[in-house]
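The next block holds one structure in the form of structure tokens; read it before the comments.
Excluded from the complex is one protein chain; the other protein chains are retained at their positions.
For reference, chains read A, B and C in written order, and residue numbers begin at 1 within each chain.
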Amino acid sequence: MLTLECPYCGVKAEETELQAGGEAHLKRYGPGASDEEFEGYLFMRKNPKGVHFERWRHAYGCGKWFLAARCTATLEVFGTYPAQSTQPPVDLQAKIKAKRPNWEGYK
Amino acid sequence: MSKAVSALGGASHKGFAEVAEAGLRGMITVRGDLSSAAMKKAVKAAAGTAVPAARRIEIAGDKATAWMSPDELLVMVPYEAAQDTVAALEKALAGEHHLVADVSDARSVFTIQGAKAPEVLMKLCPVDFGTLAEGEIRRTRAAQVAAAFWKSGAEEFTLVSFRSVAGYVMGLLEVSSRAGGEIFPA
Amino acid sequence: MSTRLSKGGRLIDRSKPLSFTFNGRRMQGYAGDTLASALLGADQMLVGRSFKYHRPRGIIASGAEEPNALVGLGEGGKFEPNQRTTTTELFDGAVTASQNHWPSLEFDVGAINNKLGRFLPGGFYYKTFMYPRFAWKHVFEPIIRQSAGLGKAPTARDEDHYEYAYAFADVVVAGGGIAGLTAALAAAKAGKRVWLMEQTADWGGRAVVDAIEIDGKPAEDWVAETVAALSAMDNVTLRTRTMASGLFDHGYIMGYERVADHTPGDGRPRHRLWRIRAGHVITATGAIERSLSFAGNDIPGVMLASAVRDYVVNWAVSPGDRTVIVTNNDDAYRTALALLDAGLVVPTVIDARAEAKGALPEAVRARGVRVLAGHGIAKVKGGKRVTGVSVCIQEGEGAEIEAIACDAVAMSGGWSPVVHLWSHCGGKLIWDADRAMFRPDPNRPATGDDGAAMVTAVGSANGHLTADEVLTDAHKAAGGEGKAPAAAIEAEAPMMPVWIMPQGAGPALRMKMWLDPQNDVKVSDVQLAAREGYESVEHTKRYTTLGMATDQGKMSNINGLAILSDALHRPIPETGTTTFRPPYTPISIGAIAGEARGDIFQPLRRTPMHGWHETHGAHWEPVGLWRRPYCFLRTGEGVHDAVNREIRSVRNAVGLLDASTLGKIIVKGPDAGKFLDMLYTNMMSTLPVGKCRYGLMCSENGFLSDDGVVVRLSEDTWLCHTTTGGADRIHGWMEDWLQCEWWDWKVYTANVTEQYAQVAIAGPNARKLLEKLGGMDLSKEAIPFMEWREGTLGGFRARVHRISFSGELSFEVAVPASEGRAFWDALLAAGEEFGVAPYGTEAMHIMRAEKGFIMIGDETDGTVIPQDLNLQWAISKKKADYLGKRAQERSHMASPDRWKLVGLETLDGSVIPDGAYAVAEGVNANGQRNMQGRVTSTYYSPTLNKGIAMGLVKHGPDRMGEVIDFPVDDGKVVKARIVDPVFFDKDGEKQNV
Partner (left out) sequence: MAMRRYSAFAIAKEAMSYHLGWERAWGSPAPKKKYDVIIVGAGGHGLATAYYLGKNYGITNVAIIEKGWLGGGNTGRNTTIIRSNYLQDPSAAIYEKARSLYETMSQDLNYNVMFSPRGLLMLGQTEHEVRGYKRTVYANNLQGVATEWISPAKVKELVPIINIDGPRYPVLGALYQARGGTARHDAVAWGYARACSGMGMDVIQQCEVTGVRTEGGKVVGVDTTKGAIDCDKLGMVVAGHASVLAEQAGFRLPIESLALQAMVSEPIKPCMDVVVMANTVHGYMSQSDKGEMVIGGGTDGFNNYTQRGSFHHIEETVRALIETFPMISRLKQLRQWGGIVDMTGDRSPILSKTPVEGIFVNCGWGTGGFKAIPGSGWAMAELMARGQSPLTEEFSMYRFREGKFIDESVAAGVAH
């Protein structure tokens, strides 16, 4: 059972206090987007076996959404950061790269 | 206001710790910029406390202010004072982007008293009581519902839940404090 | 004969005799006994029957690895099947019964399977019982089910209670033997918060049985001192009777504490399931002795050598007067010494190794015991009890060299580290050829949330089998300062792997060598699996059921792997092990459920008026975690009658509905209007202050997800009502968009659902009733339809909305929840003269259907878009975007062929059954009857005295007046006409007054 540190309140919350929210950093497509773009936005997930950026909500705590970088093969958590981020923090990316030299990088 | 009653009418139960519904309490959700001067002033005027730091609760007599999230506080006052406090907060925060909502009737408050009070909560909440600081409010879950608690006395915890599940929470507390259920018997 | 010795027994208290029964026979044991030791002490070696062949089964082991000695324990609400006697402490008055036999343990009809055993090899059922086709279900399977299954099913409700508890520690040590104690002490001295748990009631593990010396003291004293030292440290938590049952990701380890199994009825929780978050886990879980595979090794009286020693030393029980020892290692000689010390006879030690010249064998020889090196057992003699062994050359095929009479056999095939916890979360193993064991690979441990190792194995769990190595390893691994405790030990000669005894045994003997005595898996079965291509260890396990019994193969899985490897001519590590899954030994399902049973099995949400409903005939309907009155039953009234009465009362007088469960969310801020315009399909930013507007919300995938009335409270504040089930979900949904997508928008939300009790007062007399309470002007002019006002009503602070879900003149009034019950009482009192009656959710459902209003969850099911429900009027054409808009432009959603909402009226006035489908001509490509629509809501309308329904029908709105067919039960067809969905008061004359 996972633990993730909420970047807002600093609580290392356990999974039962959290709500998982799927892949992070999705770009929303609305009216005007092509069918393919819209399909990509809603359904085409990266689903990597490895480094995954994802959304979590500290549902039983401060109620805030945050983002996490986690390995789906080992469940290692590289770090968490605020939901108000358009991409993973640079230092977090560097940390992941150091730990996973074969990681292809964000995007 | 004799018409206003708490969910359980002050029910209590004595096992290896004493658990009780503590009756009505004025509670006000305040959302806004917690670092703003107006907020500091408003909270000081309403509750007599400073704006608490993250995960902290500031207590001043029968009033208190608890940090709920980076943009939310819970101001606690006597039940009868809630409406006036709402009005005062609204006034003090006018002009700032904020939200003030009276939630006094949406919550239930419980106390857990006794030397072994933590053992009651240890059965229900995934919280490390060994590192729980004085003056810390912990939002978490109690078994299957949301709850928040803090150490409110030398041998006392205060726990807040939603009003609708007051009966469930009391059931949890009662079962968890049953005599013989001490986790660390003397 | 097994018997209680006249003296000794370090764990029993002879001053406290306890009585118990086994199959109705009264027996006696002592405080400190396990059920197994007490049974043996009472000469009850035969304790059960095996799974497949129903062969007689005796006690083999003394701990968690015991495959045979399972009993039904207790009666009624305290009965539990499959209780492992070796790990169950005896208590006074215990009622036990053996399992899996009929009619009796001594004479079991099922043992016919034993005679047929030759025709029932591993996996035989895959090859037969196929013809005729129906016979599997009706003939063969029932027989197999009946003869399998071990214990009886409990029937009564559990009388005990259970609980969870949470703990946190820097270091969690699993196992209270000398390794665990050493590691815990080292970690504690380093200032770590330490949690140490031991599955049995006693500290010390094997070392105290073997009576070794540690730091110059008897192990027993050293253990007592160490435990005392740990107890004195406030950074240490010690827990006996607590088994580390499983290790999960991120250092989550379960501790299964059997609080009151040994003191039933004392009011304490029976079990407590500890959920411990560990910074690091040290597994000091010891090792388990392996059986040897020789013919007849399953006959009662054949036991593990270490178990024999345990019974003699711990409980003063001798399994037999004459015990032959058979071994491939030196450790088993300790059993010989223990037996000799107790005054028992060891006729011979049979040692498979070519020579046995270590200190221990020599010590045994010195006591006058014959040691036969290079030999093995060809066959055990006896049926329900050992009577002797036939000795052979280990290198040979099993020809009898001599026969030795004995009543017990103590066997040792070497030791396997207990690697379960190490492995649960992905820790890997390596094969140690010297010691013939899989042990933890220190380079491939399970990793934690930081990616670093989260488990360390120490002591014999790490492959160290002598006390000095164990202590050094544990001390070092836990970061101990200074010198490790030291043990004085005899040097042991190397063991020799022996997988089959004798090594050249032919098929007849191999069919009598048990690997899994509970499931009846033999050496020949594993070899058969290999022969047939079930090469993976998982295949073999599943094909033969090896290791799938309740002991999960703790004693002999390795033997099976070795035999499989041999059969496939590949090295053992290439075969590998099956996956170790939690729990280590079975844990009660009661403990897993914890406190959640009875009234608190799930939260029940109650409105402030819940208590009134309860005492006034509420027939409940669960709605999410709430319970709402479906209707209020009066004495002698049926549900249907009550619903109709309630509807008539609303339509003709006035009714009260507890609507407190409806979600209420405040949305406030400079961008709140913009935000709500994105959230709702309609325009909410233009709603004037003081007014209400019905709104729809869709998922980003376009489907209708919630609806409700939105109230503009002030210039920058809206109050959004949601469905009962939607409150938390929609609030979360709002926060999701505000926090993760539009975080620069200035909007705050607050879920104030429970702040208010809300009551719908509906019916022609509604206004009169409220006016009687007084305090507000509720005239049509003062508060027109779809507007709201705030004020004081009968002394209650109230927000009054003029909205209607019933089609009647209706007010929804919100008051503070704490005053909800008083307000409800006041309404009832004031309404008496106006014929007021409370109504439930079903009356509400029917009345809204009479009005053609949709209901989320009835007209919608997650596949319906607003356009399907002809709700275009609630979809703003002016907005460039709203959640779900793009989705609704996709080809299938824009298709004119979607099923659309219509009213349905049966030709004969009957009610269309719930869920019925309308058929079209012909069948589709898969031969399924074509359909053209379905019913979404269907009721008897007491107002109109006929059946009414809504449904989704292909091209429905264009087909008004057409009659379509709904095939229903028993081949009948209901014919229904497509009509307008508004059945009652089409012009709204009743509500707009």
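Everything that follows uses one rule, which is that contacts are C-beta pairs under 8 Å (C-beta built on N, C-alpha and C of every residue); 3 or more make two chains touch, one makes a residue touch a chain.
Quick caveat: nothing in here was measured; it's all calculated off a predicted structure.
S.K.: What chains on display are touched by the one that is not shown?
M.R.: A, C
S.K.: One chain isn't shown here. Among C:R365, C:K384, C:K428 or C:R934, which residue touches it?
M.R.: C:R934
S.K.: With respect to the chain omitted from the figure, which of C:P264, C:G479, C:G504 or C:G590 is a touching residue?
M.R.: With C:P264, C:G479, C:G504 or C:G590 as choices, the missing chain is touched by C:G590.
S.K.: Just the residue numbers, please: which parts of chain C touch the chain that's not shown?
M.R.: The missing chain touches chain C at positions 51, 78-82, 118-119, 121, 124-131, 133, 136-137, 141-142, 144-146, 148-158, 246, 248-249, 252, 254, 275, 425-426, 507-508, 510-511, 524, 528, 531-536, 538-539, 542-543, 545, 548, 550, 552, 579, 581-583, 586-590, 592-594, 596-599, 601-602, 604, 621-623, 627, 630, 701-702, 857-858, 861-863, 887, 890-893, 913-917, 919, 924-929, 931, 934, 967-968.
S.K.: On chain A, where is the contact patch with the chain that was removed from view?
M.R.: 1-2, 15-16, 19-20, 22-23, 35-36, 38-39, 42-49, 52, 54, 70, 72-75
Keep in mind that, in the parts below, only the chains that are shown with their structure count from here on.
S.K.: For the interfaces B-C and A-B, which has the higher count of C-beta pairs in contact?
M.R.: Top pair by contacting C-beta pairs is B-C.
S.K.: With chain centres defined as C-alpha means, what is the inter-centre distance between chain A and chain C in Å?
M.R.: Centre-to-centre distance between chain A and chain C: 29 Å.
S.K.: Measure off the straight-line distance from the CA centroid of chain A to the CA centroid of chain B, and report it in whole Å.
M.R.: That gives a centre separation of 32 Å.
S.K.: Using the touch rule from the top of the page, what residues of chain B touch 2 or more other chains?
M.R.: 126
S.K.: Chain C: which residues touch two or more other chains?
M.R.: 277
S.K.: Under the stated contact criterion, what part of chain C meets chain A in this complex?
M.R.: Contacts found on chain C: 248-252, 277, 426, 447-451, 700-701, 732, 735-736, 739-741, 743, 880-881, 885-887, 889-891.
S.K.: Show which residues of chain C lie in contact with chain B when the two form their complex.
M.R.: Counting only chain C, the residues touching chain B are 161, 163-168, 193, 266-269, 272, 275, 277, 594-596, 599-600, 602-608, 625-626, 666, 668-670, 746, 748-750, 752-756, 795-796, 816-819, 821-823.
S.K.: Applying the document's contact rule, which stretches of chain A touch chain C when the two form their complex?
M.R.: 1-3, 14, 19, 21, 28-33, 35, 38, 42, 55, 57, 59, 63-65, 71, 74-77, 83-84, 99
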